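A single structure is presented below for examination.
For subunit A:
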Amino acid sequence: MGISERVDSMVVRATSPNGSITATVRGMDSIEIAFMPGFYQRATPQEMETQLAQVARVLWANRMREYEAILNEESDGNLIVDAPASDRRDEQFYEQRDNVVAEGSSPDGRVRVTARGMRDWSVHIAPGAIDQMREDEMTYAAVQAAEALIRDQMTKITELKFSIYQDEVDFR
Partner candidate 1 sequence: MGFENLMQTAAAIRSKAIEIGKNEIQESDEIPKEWVEAWRADVERKANAVAGKFQPFTELPDPAKFNGAIAELQRVMGKLSSGQDTSDPISRNGRVYPANVAMTKMDSVKGDVQGWSGRAAQEFITKFLTPFPAVMHNQFLLVAALKAALEAEQAMWKASREDIASIAEATLKYLESMRGCSKNQAVIVFTVIASICAVLTSSGGALPIAITAIGAVASAGADIVGLESAPKTQIDGMYVVMVLASMEKAINQLVEKIMYTENRIKSAVANISDQIHSAQSSSNPDQHSFCARRPSLADASRGSIRHDLGYTG
Partner candidate 2 sequence: MPGDRGVTLGLDLWELYRAGKQSLPAVATEYYDAGFHVGRAGSFAEEAFTRPAMFGGSQGPACGEWMELMGTIMKFLGDTGEALDDTGAALVMAANTYAETDRAAGRELQRLITEHHTE
């Protein structure tokens, strides 16, 4: 099984710090979220937002670690992730990448997620949404918002890459 296959079939898990939320990402972009029994019933909106943001941060960090581990194993350590910048262009790429703000929301807009540099996450749940939505509707909305954020991140990185590196490619 080569690198591509392994990365596409990665399964990575994370739990929020107090254990109340578990999240899983499969491959590049397929998310699952589950609440510990009873959590959804007693959680305040702030607590919900905080725990969701935490689990997202940990999940993404774990995913990066798993990606690096796969590359490391498949290359006997010869494949380096995020190699040191070799010129100004690379430095710019890293700086700007760390500051990309990605966003995503559920289709009805009641759950919104943002992340800066895929490190600083915040989750906003519309007032009253917790009372109005069943647990499974909430997890579904959170998943939709997260997956939308990932797509937004990919788009922004593609644009960032193009803005910095396109004149190294003499295609016109």
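Following the convention adopted for this analysis, a contact is a pair of C-beta atoms (placed from the backbone, for glycine too) under 8 Å apart; a residue touches a chain by one contact, two chains touch by 3 or more; residues count from 1.
With respect to how the candidates were assembled, all candidates are chains of the complex that A comes from, given by their letters.
Quantities reported herein were computed from a predicted structural model and do not represent experimental measurements.
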Q: Every candidate listed belongs to the same complex as subunit A; state which one touches it: 1 or 2.
A: 1
Q | subunit A residues within the candidate 1 interface of the complex | A | 2-4, 7, 28, 64, 67, 71, 74-75, 78-83, 86, 90, 93-94, 97, 118, 153-154, 157-158, 161-162, 164-165, 168-172
